[in-house]
Structures are given as C-alpha cells and as structure tokens.
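The structure follows.
Missing here is one protein chain; the remaining ones are kept as they sit in the complex.
We call the chains A and B, going by the order they appear; numbering starts again at 1 in every chain.
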Amino acid sequence: MAAPHALTDLAAPGPVEPGPAAAPERRRGLSPGKVLGYAVLVVAAIGLLLPFFWMVSSSLKTNSGVFSIPVTWFPDSPQWGNYAEIWRISDMLTWLKNTVFLSVVVTVLQLFTGSFAAYGFAKTRFPGRNLLFLLYIGTIAVPWQAYMIPQFIMMSEAGLTNTPWAIIALQAFGAFGVFLMRQYYATIPDELCEAARVDGLSEYGIYFRIMLPLSVPALASLALLTFVTTWNDYLGPLIYLRDPDLWTIQLGLKSFVSEYNAEHALIMTGSVLSVLPIAVVFLLGQKYFVQGIATSGMKG
Amino acid sequence: MRHRHPRWTAIAAAVTALTLTATACGADEPADSGGPVTLTMSAWSLKTTPEFQKLAEAFQAQNPEVKVEFKEYDAANYDTQLTADLAAGSAPDLYVLKNLKNFITYQSGEQLLDVSDVAGGLGNDVNGLGNYKVDGMTYAVPYRQDSWYLYYNKDLFTAAGVTPPSETWTWAEYEKASADLAAGLKAAGSPAKAAYQHTWQSTVQGLALAQTSGADLGSGDYGYLAPYYKRALEQQKAGAQVDYGTATTNTLQYQAQFGTQQAAMMLMGSWYVATLIAQQKKGDAQAFQWGFAPAPQADAGAKAKPVTFGDPTGIGINAAIDEGKVAAAKKFLTFAAGEGAASALASIGITPATLTEPVVKAYFGVEGVPGDELSKFAFTTHDTRAENPVSPQTAALQNILLETHSAIMSESTPVDDALRQAGERARSEVLESK
Partner (left out) sequence: MSTTTVGGPPRTGAGRAKRGHRALRSLQGVSFVLPNFLGFGLLTLGPVVALFYISFTNWNVFGTAKWIGLDNFTRLLKDASFHTALLNTLYYSAFHIPLTLAVSLALALLLNRKLRGVAFFRTAAFFPYITSIVAIAIAWNLLFSRDAGPVNQILGLFGVDDPPGWTASSDWAMPAVIIVGVWREMGYYMLLFLAGLQTVPPELHEAARIDGANAWQRFRNVTLPCLRPTTFFVTVMLTIGSFKVFDLILVMTNGGPGQSTLVLSQYIYQKGLVENRFGYASAISVVLFALCMLVTVVQFAVNRRRNA
C-alpha cells in the first residue's frame, strides 16, 4: 500500500489487517504518514493530560505556590514531602480500603445482574418486556438529586444508611449496565442462540457458555465504567455515609478540602493519589478491547 | 418518635414491604430523667474546628452528669446532610444552625423545639439572639456572632506612606486611601494592590443591606446595591484591586491574597483573625503587622456604633428529642449562649455571641491577636445586622442576587439593568408566589 494511504488508513475504521497484504507495510517501518499520525496523537495526549499535569505539579508545590500568578508548571523546589505528609495527616488508607471494597463489590454485582438481565431483554420474550426496558432507560433520565431524599428515607427505614450496603444497593442495580449489555447482545445474531437451543442448551446455558464469553469487550467496558463511577461517586457517599470509618476516597478528600481549605498542595497530592489506582485498572482493562475476542467465538 | 412522613411514602412503603422487614423508625433508648444523660450534637470538621470540643468540655466541666457526643457532618454540605437525617428521623438531639439562611426551613418544618424559656433567661447581651425569634417564640440561641471588619496590612500602609484606617472611616475616605495606596505602593516598588475584594456576593451586598436605611431584601427593590456595585467596579477598573474575572478564573484565595501581602486592605469576616494567626505561625502567611478596623461607613454619623453585617451561628434542639433529655439540652443551650461558653470560645480566637468584659479579655489574650486600640474597638463596638434576614423567601432571593452579583462584577450587565432585572425576577419568581 502506498504511503499517502497510510494517513487515511489511520483514521479509517476497522480491524488490524490480518492478511498478508498488510504485513510488508508494517515491516517497512515508519512512513511519513505514520509519523504525522503519531505527532497528532502525542499533541492530543498532551492536551488531554494537561489538567492532570497541573494537578501533579501543584501537588509538588507549597500551599502559597499553587495559585500564584503566573502559573508555574514546573515548581523550582518540588515538595516531595507532600506525598508523605498526606498519609500522616489524613486517613487515606482507610478511604482507599473502603473505596476498593465498594468498587469491587459493586462492579461484580453490576456485571452479573446487569448482563443477566440484559440477556432477558435481548434474547428472550416475555409480556411487557419492551415497556419494562423503557422504564429502565426512563429512570436514567431522572436527576438523582431530585429523588435522593425519598430514597434516603426508604433506605433509612430499611436500616441501610450509614453502612456500606447503602452504596452497594444504590450502585449495583443501575439501569446503565442493563442497557449497555442489552445493546451489545443485540449485535450477536439470534441464529447463534437458535442453533444452541437446537443443540439442547438451556437459556441459562446459552447465557453462560455463549453470551458471556462473546461479550468480553462489553463486560470490560461495563466493568471499567462501573468501577470508575463508584470510585469517583461523591454525592452518594455524602448522603449515606456519616461515620468517618466508612468514608470513601472522594468523600474523604472533599471533607479534607473543607477541613484544611488552605492546604492546596496537599489537596492536589490526595487527588493525584486517588486517580492513580483507576489509571492502573484502566491500563489493565483496556487490553480486552482487541479484535478477535468477540468474533472468534461467533465463527463457531 | 414522631412520624411525620408524607403520604407518598405509602407507595414507597408498599414497595419496601415486599421484601424488607420494616425495622420500625430508629428507636432511641429513652433516657431516665435524673440519671446521666448523653446528648448528641451535630458538628463539622472536628479536627480543624476546635470550637465544638471546647464548648462540650467547658459545659461538661460544669455539668458532669451530662455527656455531649458529636455527630460529624461535612462542612460544605452540612445542611443537605442534616436535612436528610432530619427527614429520616436520625438527626442528633442538638443541631447547629450553620447558615442563618436555612434556619427558617427547620423552624417552619417543625424540626426545632421552642426554647423561648431559655432565651428569656439570657438577657439582652446575647448578640444575634433576635434572629431566631419567629412569631414571638425563640427556636434557637446563638453561640457565635461573626461580623465583618476591614483588615489592613500596617507594613504596606507604612511603605506607601498612607495613614491607616480610623474608627470613623467613611467610604469616601476608603476610596481616597485606596487611590493613595495604589500610587504609594507603586512608587515604593511593591507589587501589592490597594485592596482585595473576594468573589463572594457578601463582600458587596452584605454591607449595602446593613448600611442603607430602608434597604429590605424582601422588598424586591435592589436600588440600594447600586452605589456599592459602582464603587466596586470603579475600584477594579482603576486597578486598585484584582478584577473579578481574574479572581474567579485563577481561583484566587482570599487567605493567600492578604496573607502573602498581595493586598493592603481586605473586607472579611471575623473568623479570618484566627485563620491568619494560624497561617502566620505555620508559614503559609508571611510575617507582617496587621490589624482590623470597622468596615467603612456610609455616613459619618455612625461613629458611635459602626454598622456592619454578619450572621450568627446558633444551636437548636431537635423537635424529635426524647422527653427525658429536654432539660439537659436546654441547660446546654443556656450555657452555650452565656458568658462561660463565650470566654472559652474567645480563648481560641472565636467571636462569641456574648461580649462581656472577661470575654473581650480572653479574646485579646490569644497570642497573635492584634492588641491595638482600633482592633479592640472594632471587636467590641459594632451594630451587626444579619446578612440573611430570617424569612422563607431569603434563600431564593439570595440566589437571584448571587446571579446578579456575577453578572455585574464580570461586567456582563450594567449595574442598573442588572438590579432592575433582579427586582423583576424577585417579584415574579419569589415574592408573588408566597
């Protein structure tokens, strides 16, 4: 393939060419188009990471240096001590432990109940199915801050407030996962299920043995997004968790902000630390977005 | 325990009943009257806000049979969390009224016990007590009453060769000093501005409401704000202070602006005294001589008692409190508003609601509090009007005025147009729909 095509190819959809046609091109090394493509990506990455970089740079400043004008992006004398100080002055460890627990439990529950229900909506028929599905989507459209007090009263009467179970109950059964997984299952041909039924698999068997393996990319994105949402949720823990021993990282950081409102550098140190675990989870999770996982099974 | 749930919970309850065994509304153990009593009380940021511990300790020293335990809330979202707890019946026995603006919500929602008897026994020396009176009955008592001062940097005034503020400063004198400071500081080679005006609406509207005779938040006529806004705009146009746009886009912090000598003057609430002392000690603020003066006055006639503004912070009793705890709770309220608590609070740099001689002495005994005569005068002598006069409309009106504030200060809308629109909105959205 000629070099001028390389750029359009970069922007073009589609899988990595598996055929032999593509192989020589890759071996030829960097074409000018590819270099340009990478340059664009690198510039974009800088734009994407700039506010995060501001966070990191602020976390290494003194308190009075954070908001000084003009902005210094590289502090003269980095205050590495901030990264030791934050553990001493706050309960970061407790917050992180709580958040990891909540995020993992919520993600597992959401993955399971969400994809299970999604199969019901996508591949089985029962009366009222579409209406019920519309109800699911409908609740996404209602802003939480409008119904959180009635919900709080309910949870309170069930004795769930001020326990981690409140957050788990709140997040684990969301409509989002059902919707996401249902749309993914919709792309899997019905013939596949029919064939499996002919082969004698039960509906549950189809779900476990065919659908789940096929939907790894969707499960991965649902897992990542649920994990991040739970990790970064602030309003939920704010309303439901009073006991400092139960605080999550976001709640802890925000209350740290209001307690030590002049400790700007430490606040940014905490923020940087709170982002890193998700970045690691994302780095690990993104490898499931690879062509082949989904389709290999489909070919049967 | 009173059930005060609206009818719609019937729906929710029906759903709940399907799977959950309804655990009856949180059952508090009734305390025996006479024996030891434990009171629960709301608080926030306990680690950095010593006033609650101080109150409890001072009270328990006198009343060993009563124990005060704190339930900690988030400082920034205090009212949201407290509202949720009250609605669900899980709020503490005593709760702090952090924002005067929201007092009426709790009062009209029948969440506060009538404490007129406590108020009656307090006398007339408790500043801010009248704010908690509704229809002749009192529903809370104040324990602190902050008010706004003019902070000034003595070193910068000296450097610029400008005479420091006096007890009788008017706005005209303030403007003149501001111009002199700007010129003098520039000549002295200092990068500091004459003043810093923080981005809050209070910095303009609070004093305008307090100092203008006939000004009324609930009237829907906001012409009284015009001179104050025109002055603020002139000051920022002249470069005497950082403009609003810069302050918001750069997230400027007032503590750093004054504390690192970026500005020679700043209007701010009395809580900043303790903050500045702590920051100077820790090194977050630079070491320099400072003091505080009464806020500049609209007319020179207010010399004897300069008019300023500030909201009290009060404590009320949860209406759902156990019968057996009421007496102890009232005892606590009486103590919190009185001289004993005031001295204890003053000794950690808090401005209490009661300002008797021993209290003033305790306050100025704190290391770092400026001991000059002007600061003492500002602390003891002032007519502090509420920033948020108690009314069911206040919260909504302040919201309109907040939007007006950013429209004017960002110079998006001319002053008179913005104030006229604010009035129209107040009438159509809030006042006519009483």
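Rule of thumb we're sticking to: a contact is a pair of C-beta atoms (placed from the backbone, for glycine too) under 8 Å apart; a residue touches a chain by one contact, two chains touch by 3 or more.
Note that the structure is a prediction, hence the values are computed from the model and not measured.
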(request) Touching the absent chain in the whole complex: find that residue among A:L60, A:M92 or A:M154. (result) A:M154
(message) Tell me which stretches of chain A touch the chain missing from the display.
(response) 5, 8-16, 18-19, 41, 44-45, 47-52, 54-55, 58, 69-71, 112-114, 116-117, 119-121, 124-127, 129, 132, 134-143, 145-151, 154-155, 169-170, 172-176, 178-180, 183-184, 186-188, 197-198, 200-205, 207, 217-218, 220-221, 224-225, 228, 232, 253, 257, 268, 271, 274-275, 278-279, 282-283, 286-287, 289-295, 298
(message) To test your reading of the contact rule: which positions on chain B touch the chain that is missing from view?
(response) 4, 6-9, 11-12, 15-16, 18-20, 80, 83, 86-87, 102, 105-106, 108-111, 244-246, 248-251, 395-396, 399, 403-404, 406-407, 409-410, 412-413, 418, 425, 428-429, 433
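Following the convention adopted for this analysis, only the chains that are shown with their structure count from here on.
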(message) Nearest whole angstrom, what separates the Cα centre of chain A from the Cα centre of chain B?
(response) 40
(request) Please give the residue numbers of chain B that touch chain A in the complex, ascending. (result) 5, 8-9, 12-13, 16, 20, 22-23, 25-26, 44-45, 47-49, 71-77, 80-81, 83-85, 87-90, 246, 250-253, 255-256, 259-260, 275, 279, 284
(message) Under the definition above, what is the set of chain A residues touching chain B in their complex?
(response) 63-64, 67, 69, 148-150, 152-154, 156-159, 161-162, 238-239, 242, 244, 251, 254-255, 257-260, 262, 264
